[in-house]
Structures are given as C-alpha cells and as structure tokens.
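The chains shown are only part of the set, and none of them has been moved.
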Amino acid sequence: MIINCAAYENGHKLADISVEEIPAYISRPACFVWIALKDPETSELEKMQQVFGLHELAVEDAQHGHQRPKIEEYGESLFVVLHMIEFAGDELVVGETEIFVGKQYVLSVRRQAQRGFVEVRQRCEREPDLMKHGTGYVLYALMDAVVDRYFPILDALETNLERIEEQIFANQSSRANIEDLYELKRKLTVLKHATEPLIEAITRLFGGRVPQLCVSLQDYFRDVYDHLIRLNQSIDSLRDMVVTAISVNLSLISIQENEITKRLGSYAALITVPTLIAGIYGMNFHNMPELDSPLGYPLALITMAVIDLYLFIRFRKAGWL
Amino acid sequence: MIINCAAYENGHKLADISVEEIPAYISRPACFVWIALKDPETSELEKMQQVFGLHELAVEDAQHGHQRPKIEEYGESLFVVLHMIEFAGDELVVGETEIFVGKQYVLSVRRQAQRGFVEVRQRCEREPDLMKHGTGYVLYALMDAVVDRYFPILDALETNLERIEEQIFANQSSRANIEDLYELKRKLTVLKHATEPLIEAITRLFGGRVPQLCVSLQDYFRDVYDHLIRLNQSIDSLRDMVVTAISVNLSLISIQENEITKRLGSYAALITVPTLIAGIYGMNFHNMPELDSPLGYPLALITMAVIDLYLFIRFRKAGWL
C-alpha cells in the first residue's frame, strides 16, 4: 500500500505525485522522489523494482522480510534494513523498515509497524536547507527517527528492571520476579538485535570511504552512530545487571531459606521441649515424688512456660525468630 | 557413488555425461562439468583427482571427512567444506559436503547426509541467465542451499527452548527440563560449529581481493554471508538464553525448596502442637483438676482443634500452606 509519494527539488517539495508520474520527475537531474510503502504486495514491490531499477537480491530481501538490520551497497545505491520495535501491551513487536536509496529516489517499505514516518517527512519539508543535500539526508532523517524511537523502549525496560530490583530487595523473591527478569533479558536481546548490527554497518557511512550519497552528511551519520553506541552500551549494562540480579536473587532466596529453617527450628524447640517435660511426668514410675505434690502439676506447667519464654527470648536475640 | 554428472555451456545444460566423457567436455573452453558424488570410495575420489587435477591435501581432507567448514584456495581453484545438519528423530546428525570448484568443474561430495542437491541443480538449470556466471554461481547455489537448510533446524531449537521455558515457569522444575536445556545447548554448539567458521571464510569471496571464480558474484556471496551472520547471532542469543534459563531454573528450584520447607514446617506444627497438649494431659500428676472434669476430654480435643484451625488460617494467610 502506498502511503505517500512526493517529488522534491532543491530542498522543496514539488508535488504529491502518482506512481505513474515518477519516471517523468526522475528524468529531471536535480529532482528526487520519496515514496513510502506499507506492507506492500509482491506486485507493488516488483513495480518499484522496474521503476527505480532496484537490485534483485535487495528486492528479494524486502519481500521475505525478517532480515537483520544492515546497510548494503548495490553499485551507487544503498539498501538499508532497520528494525522497528514497538510495545504491544507488555510485549515487544518487531517490525521492519527497508529503505532503498538512489541518487533520485528514496523508497521506504514499512512492515508490521504501527507508527509511520509522516512526521519525519513533515520535518524534512520544513527544513529545505537540509533537504538540499538530497536523498542522503532523507535516509539520515529516517534512520535518525527509527533510532530515536529505540530510546523510550530502552527507558521502559530500565524502569522495568528498577521495579524488579525494588521487589527483590523488598524481600519478595517470588517466582514472578524471576520470570520478569528472564522476560526482560529476552526483550533486551530483541533490542540488541536491532541496534548492534547497525553499529558496524553505519560506520561505512562516515569516516574512511563513504558512498557518494552520504559524502556531505558524515557529521549527521556520525551522530546516529553515536546514539546507537549509547543505546548499545546501555543495553549491555542492563543485560549485565539482569544477570547480576538473577544471581543476587538466588542469594536472597538462599538467605530466606536459612531464615525459614531457623524460624522453624525455633518453633520446633518451643514445642518439643515442653513435650519432653510432659513425657517425663507421663512416666509410670511408682516412686515419683513430684506426682504426689499438689503443686506438681502447676509447677510443671510453669517450668514449661519459663523454659519456652527463655528459649523464645534467646531465639529473638539471635535473630532466629 | 555418482549421483549426477552433466555438462553446461553458456548457462544451458548440454547433456548428462559419463565420467569418461568429462575430458572431452572440459577441453571446450566455455564448458564446465558439474558432478555430484555421495559417500564415494577412495578409488572414485582418486579418479576425480586425476581428471580435474585436484590438490593432494584437499583430496586427503575429502577422504578423511570430519573437517571443519572452510573455504581454501589452491591456486585458481577452491575447496569448500560445509556441514549438513539434519534431524534424525530428536538427534542432530552432522553430514558433510565437500565442493571442489575450478574454472571448468564443480565436484560436490556429500557424506552422511540424506538430502541431496537435485533441487538446487534443477533451479540452476531453470535460470540460464545466472548459470552464465559459470562454476562460481553453482558454488553460490550450493552454499546458499546448505545455509538455508540451517534455518529450520534453528527454528526447531528455538521452539524447543520455548517449550522448556513454558515448563519451567509452569512450576515444573523437573530433571527432564534440565537435561533438555543441556541437550539444547549441545545442539546449538553443533549448529554453531557449522556456521561460525564459515563466516570468516566466506568474507574472502566478496569485498577486497576475491578469487577469479567469484568476481562477478560478490553481491550473492555477501547475501550468504548475511544469512550466516543472522544465524550466528540467533544461535548466540539462544545459547545465552539457555545459560540464563539454567540459572533461572536453579532459582526456581530453590524457591520451590523454600515452599516445601514452609509447607512441611506448617504441617509439622499442626501435628506437634496437639501432641504437646496430649502429652500434658498424659502426665501422671495426682492433682490435675481438668482430668476429673467430665468435660475435660472433649475440651482438650476442642482446644487442639481450635489451635490447629488458628494455625492453619495463619499459615494460609502467610502463604506457607
């Protein structure tokens, strides 16, 4: 489905155009077309392949989907795959954006992602000075937008960890915490799969030898790179903390076990010691002077109570109860 | 055993030929021979060595089998070793494919693998435009097929992990889960041994200096490389999650232990407290007024029941029962 299709020249939008008009516009050397597709059908992609002369392997990748993030050069043009990560309730959904960039066209294909790039296009159209850089700048704007959208995801996961940490240290080493930590690790892996492959790929767009399209935009792509490095470092730290949290949690569970064992042992003592005393006075010896004493019974009960009180105080002091 | 042997020219199949006809065909400069062997005997390989002039060390490797995946250049020709991984019931079986590629021949040797490359050959023969690239394209087609066959294996292992995860978090921390996790890790290692060595090797077939055979096919080999990187990244993530799952499982076992201890302690209290009361009234003191009361016995029983009920409710509330 075509979301948007417009032609630009010297940084300014010429017009919203139809697919049929594209060849006319890209025959003008200073003009480029920016077209956005959403979950396109095979036929739509094949049409694009014809119009812009896209490379067979790139189109195949775009059709199959489920690519890893990458930036590939096919001659003068670039093929970029980005992951779009969105929350659907509590779950992360991984969509995909493929971007084909040539000197005179930008074709973005969005798959399984709710949020589009209308606002990116609007901002670009408000900055004709930058749009003058051509399709390379559009590529930058799209990549910058996708990468910026990773940050709120990361923040949500960070908040998630903090919540789990609080629960763990608040003496609640429940199954739920462990499951949450495991789930968090998986989500961080999803995010890492989106950012890490891109880091190495994007270094080819600044410094050293750079594709023609990006030559004047190196500072901009370095900025995206910088955001990716920051994301990646935070993801790694979070993952590391999750692993630490799991092992810390295990220690806390073991401490809890010790506490339970101590408490149970203490209560057992409070019950079994008087049981022993009762057992002694339940013996059937004929010659047990205490049994005949009128105070025998109350004294026995008092003895039991006193011993239990003494034990209770000692256990309390020792922190067993 | 020879599975298939055919001669190709300008992207088209000339004929199925016999081994004896090979020299005649490869005397024609634009012609190449594609021959497929399965579990060949030493003599068959030696004959091939003679016919195509294969390098002694490569033939030795192919005879011994049990090589790691690799791509080696011997002069103008290439020697490629790939692992073929197949499920046999629940187990992974590692077969091997060795491919000798020269300007005028492709020799594939398959060992201990059920599934062959007939479909690859058929697809190649349907695409004469691509077959025109010569033996390099056949090599690509074979490698692409082998690498594509790793994906369903990986998917199966991923499903496997999900199943184990479900069981773990469904409170079933059984021995079987742990054994399954260990087994899964071993299978991932098998898959990793197939993909990882290939990644570094295949980079020599695109970018930088490239063997003559692959010069015009760099985009294609980069595509295979890309699949390998994706596989490898997924394998690494899965391995990481398996390790996390093992440690998470340990935490859950420890939590279970705490729960068992609490429950046992609770039940012990429900039994030992009335035992103490019974013990007290089993004492033989002469002066125990309760014993003479006609309501003594039922009151004692009721006391026991009330205390147990109270304890039971408290344990329930505390989540110990």
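Lettered A and B in written order, each chain numbered from 1.
Here is the rule we use: contacts are C-beta pairs under 8 Å (C-beta built on N, C-alpha and C of every residue); 3 or more make two chains touch, one makes a residue touch a chain.
Remember, predicted model here, so these are calculated numbers, not experimental data.
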Quiz item: What is the copy count for the full homomeric complex in this file, when 2 chains appear in place?
Solution: 5
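Throughout what follows, only the chains that are shown with their structure count from here on.
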Quiz item: Which integer distance in Å separates the CA centroid of chain A from that of chain B?
Solution: 25
Exercise. Note which residues of chain B are touching chain A in the complex, please.
Key: 165, 169, 171, 219-220, 222-223, 226, 229-230, 233, 237, 240-241, 244-245, 247-248, 250-252, 254-255, 257-258, 261-262, 265, 268-269, 272-273, 275-276, 279-280, 282-288
Exercise. Give every residue of chain A touching chain B within the complex, in rising order.
Key: 55, 57, 61, 67-68, 70, 72, 74, 173-175, 178-179, 181-182, 185-186, 189, 193, 197, 243, 246-247, 249-250, 253-254, 256-257, 260-261, 263-264, 267-268, 271-272, 274-275, 278-279, 281-284, 288, 290-297, 300-301, 304
